[in-house]
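A single protein chain has been omitted from the complex, and every remaining protein chain is retained in its original position.
Chains: A and B, in written order; residue numbering restarts at 1 for each.
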């Protein structure tokens, strides 16, 4: 027992070192901009950079639209599948897993070839259209996570019973979805939303290949041309990811645990 | 009698779904899932099919296997696949073993509960911390001016003089471990939780040593989930591009970077060869996922 605990500690400490050293190193590096002393100059430069503000705002906007599109696509589908068409379930689950199988770069390659300015659906013909295609692409990438989060949420609340109970009380479909189902899966939807946000905010491949002024390509550009700012940006990006994951963890504590729990 | 018929009606009206009352409801039935299927068709399936079909066509639109053949003949493409497979293989297997060891340590090692919960939280974060910033972090750590490089030089070990360079395949493998290990921990921990304490106790009362128990029960039980996850990690790094691109620019010859360059500027001077390159990626990750699902169902059947 004693020896196994020693090995467990050893494995844990070595593993933790691998993860913490880069984080510490990055942070330390980000403070080295001013020669000889530690300072937050790199952060000041980055945060004051107009391009940073523009691209970050752009990516946040795209993320918000992505989340809205994802919710609009996933919640009614997952609900309907649970309630009425369980026979379609394997097909829908398979489709939602496809974005994990098909690399993002392949998907965007397909977009570029299919939706060019000469195609019947010229998404890429205008900046707005390209923005829309970017949102669509991100919604596709986030589909596996969003669907799984919402479907798990629906499973714990026993959709069928809730819906039937609402129907007995005379509720129509709008009322059922808006007043009964959504509030109950809100936590799950929010978890999916924050995960989507974490994925979208610094995404590089799609934004870069669609030539949109997003945060990911900006990061790459800074990385290629500056020394200390990238480290500061990495710290900021890690903090954002950490923030999103913490929110998901906190949300999980409020999630309904079972169908029978009054809520 | 009267009472019975009343309650029958009540039950019947309650359990009947609303649309069962009239027979003309089939279209609305499908309306609920139509947006999803249209979306999936337009933005997931058709774009992919477009490339797949294109991979088997030439400039004139005739069907051919030339592009696929070219993938194997063109040395630069063959090398790119080989380097990609090598990086994915090593980052997946090394990440899987380290992740497994850490998962066993936090679940079975008798460590305090906070170790487990904080490791799981951190793994959730780190498995999603990929892309460009991850490359920055490792440049700040193991780059020529990175903290670790500088500290090691301070004690007389110059890793760059010893032939180390973070901007190589091996450097990239070390970087990929940063999300591969946590992903392994996140996926394999439930499987280790599934190992029941009683199995070990039953084995002990039957006279088995710890090693015999591991060899005859633990390893066979974990094997399918482990192998399945290795394959998932493989696919995970095979399609990744952002980290590598931010790390080495276009100098590292791996498939996603090659495809990136092709999309930007048709460096292969043959659009259909580009489709074939993409098709090859789908085949590799697709095969990997089929194996993953196959192993997964096997282990879930046991642990039901």
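Before moving on, here are some points about what is shown:
Basically, a residue touches a chain if its C-beta (ideal position, glycine included) is under 8 Å from a C-beta of that chain, and two chains touch if they have at least 3 such contacts.
What we mean here is this: contacts and distances are computed from a predicted model.
Only one of "NADH-quinone oxidoreductase subunit H", "Glycine cleavage system H protein", "ABC transporter ATP-binding protein" or "Heme lyase CcmF/NrfE family subunit" fits the UniProt record of the hidden chain, and that name is "ABC transporter ATP-binding protein".
Considering the complete complex, the chain that is not shown touches B.
Among B:45, B:115, B:150 or B:208, only B:208 touches the chain left out of the display. Only one residue in the set B:110, B:220 or B:249 touches the chain that does not appear here, and it is B:220.
For the options B:69, B:196 or B:264, the residue in contact with the chain missing from this view is B:196. Mapped onto chain B, contacts with the missing chain fall at residues 196, 198-199, 201-209, 212, 216-217, 220-221, 301-304.
FYI, only the chains that are shown with their structure count from here on.
With each centre defined as the average position of its C-alpha atoms, the distance from chain A to chain B rounds to 16 Å.
Those residues of chain A whose C-beta lies close enough to touch chain B in the complex are 1, 4-5, 7-9, 11-12, 15-16, 18-19, 21-26, 28-30, 72-74, 76-77, 79-81, 84-85, 88, 92, 95, 97-114, 136-137, 139-140, 143, 164, 167-168, 195, 198-199, 202-205, 209, 216, 219-220, 223-224, 227, 230-231, 233-234, 237-238, 241-242, 244-246, 248-249. Across the interface of their complex, chain A is touched by residues 14, 17-18, 29, 32-33, 35-36, 39-40, 43-48, 50-51, 54, 98, 101-102, 104-106, 108-111, 115, 119, 121-122, 124-126, 128-129, 131-141, 145-148, 177-178, 181-182, 235, 238-239, 241-242, 245-246, 249, 256, 259-260, 263-264, 274, 278, 281-282, 285-286, 289 of chain B.
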